[in-house]
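A single protein chain has been omitted; all remaining protein chains appear in their positions.
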Amino acid sequence: MTWLPDVASNLAGKVDGLLWIITIISLFFFVLISVVLVYFSVKYRRKRDDEETPYITGNGTLEFIWTVIPSVLLILLFVYGFVVYKEMRTAPKDAVDVTVIGKQWLWTFEYYNGKKTLNELYVRQNRPVRMVMRADDVLHSFFIPDFRVKQDILPGRYTQLWFTPTKVGTFDLYCAEYCGAGHSAMLGKVRVLSPEAYDIWEKGMSVDGQAVASTLPPAELGENVYKEKGCNACHSIDDSVLIGPSLKGLVGRAGELGDGSSYIADENYIRRSIVEPQGDVVKGFQPVMPSFKGILSDQEIDALIAYIKTLE
Amino acid sequence: MEQANVEHSHGLHMDPDTAYSVSKLGMWLFLGTEIILFGGLFAAYAIFRAKYPEMFMEQHLELNREMGAINTCVLIFSSLTMAIAVTAIQKSKQRLTSIFLGITILCGLAFGVVKYFEYGAKFSHHIYPDTSIFFSLYFLMTGLHMLHVFIGIVLLAVILALNMKGKFNASYNTPVEMGGLYWHLVDLIWIYLFPLLYLIG
Partner (left out) sequence: MADSTIAANAYIPFLEKKGIWSWLLTTDHKRIGILYLVSISIFFLIAGVIALLMRFELLTHNADFVSPHTYNVLFTLHGSVMVFFFIVPGLAASFGNFLIPLMIGAPDVAFPKLNLGSYWIYLLGTLILLIALLQPADTGWTFYTPYSATTGTDVILMTFGVFVLGFSSILTGLNFIVTIHKMRAPGMTWHRLPLFIWASYATAVLQLLATPVVGITLLLLIAERTLGIGFFDPAKGGDPVLFQNFFWFYSHPAVYIMIIPAMGVISEIIPVFARKPIFGYRAIAYSSLGIAFISFLVWAHHMFTSGISELAATIFSFLTFLVAIPTAIKVFNWVATLYKGSIQLHSAMLYALGFVFLFTIGGLTGLFLGALAADIHLHDTYFVVAHMHYVMIGGTVMGFFGALHFWYPKWFGRMFNESVAKLSWFLVFVGFNVTFFPQFFLGVQGMPRRYATYPEEFEPLMSLSTFGSWILGLGILIMLINLISGLFKGEKASQNPYGSLSLEWQVPSPPPLENFDKIPQVTEWTYGYGKKQVPVQTGQGSGGLS
């Protein structure tokens, strides 16, 4: 069973059923064809150059059979695929909406009570949830392998998908539609919380990661933030330059801004760059960074700065 | 175009009848691909017209119907003169053919001149291809068509020059006929473009 990912949503088992059926049919035909192919190749191997071969140009019955049987099987597969697809596309009425915004290269999630998270989607176990999604710039695609759901996200219109998470835990979220340099870093996490834990989270209290994180030393917490909030999609911690400047040796760095003025990267500059990123864009870079105001807490920003200071 | 290749350098010559039917089939296939090329734009037209009927209703009024109508007449007339040129060469009347080929070319040029003033008027009203979806379609469709008119004019000019050298007669006139087919296609596409853009918007 390990060839399939975790079964963590109501839809996963149904898609797996389909995958299994197709696998079995495919294996049957594959084995049939390869065994016959190899058997014939060995059995009828040329032994003398003047061997006589029969003049066979076809066989109506045989050809009829091998046209009809696959056709029937194919139609069955189509129907099966369609039935599951229909369920995937029809969200139950009691599904709770989450707004998903894809932007190069971040996921933003907005919940009905005004809460907003970045790159981390919080959902409650066993409650159907519907993603209402749009993109800010180019195409993206919302893909959670463990839930077997995927849907492209388009600028200028909404697309949707739904699922009911069935397993408590943390699952990977990928962007599956190519969206530029940070495509493979546009990763998120889906945190499925038990109903109790979810209620605590919803009331604004930290539950898992954050509660633990707050007791970490600032530099370590900052490193977690750097990875989990998607800073790493655009800012490297080595000498490579991605979408934004590298964070290595940032503190104390001086240079020129896009508008010609100069800057020196101190704590205030870094803080401003996180909260109002359009303000001081370093020369040679595009003003594409979203604001993290209200998304990162003051403690997290402090921790990030502490982390950046360690990157000499 | 490909009709010129019929008499190739090989020892095994095609007989004239085969050569003619080969050229004709080739030409028709080529015209088919041209129609599919424009078909992509027609499809885009249909999609966006269904999506934004008001935009099309409103903005097509900005186009100059009179100029469009004049151009339509010019092209239809040129198709007629082209047909006369083809008929004439089939009767080996080379002079008459040259005259009517000349008129056809002049009509093509006249079409271009009218289009030049139309585009100029649009630009002076600050209407450009990026003004709206409708004008994007207008400029792209008429622009691509205009390109075909120019190619047609060059083709016909070459055919005219060859005809003046006496290359064609009743027994061999495939290039004239193929050039005619091409010109009719250019005309035909305009016959669709004119009402779609100027009249029903």
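Order of writing sets the chain letters: A and B. Residues in each chain are counted from 1.
Keep this in mind: a residue touches a chain if its C-beta (ideal position, glycine included) is under 8 Å from a C-beta of that chain, and two chains touch if they have at least 3 such contacts.
Only a predicted model underlies this, so the values are computations on that prediction, with no experimental measurement involved.
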Omitted-chain contact residue, chosen from A:156, A:204 or A:260: A:156
Options A:179, A:192, A:225 or A:303, residue touching the unrepresented chain: A:179
Hidden partner chain, residues of chain A it touches: 3-5, 14-15, 18-19, 22, 25-26, 29-30, 33-34, 36-37, 40-41, 44-46, 49-59, 62-63, 66-67, 70-71, 74-75, 77-78, 80-86, 88-89, 137-139, 141, 143, 145-146, 148-152, 154-157, 159, 172, 174-185, 187, 240-242
Positions on chain B contacted by the hidden chain, ascending: 2, 4-6, 8-12, 18, 21-22, 25-26, 29-30, 32-34, 36-41, 43-44, 47-48, 51-52, 55, 128-130, 132-133, 136, 139-140, 144
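Simple rule for what comes next: only the chains that are shown with their structure count from here on.
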Separation of chain A from chain B, taking each centre as the mean of its C-alpha atoms, in whole Å: 51
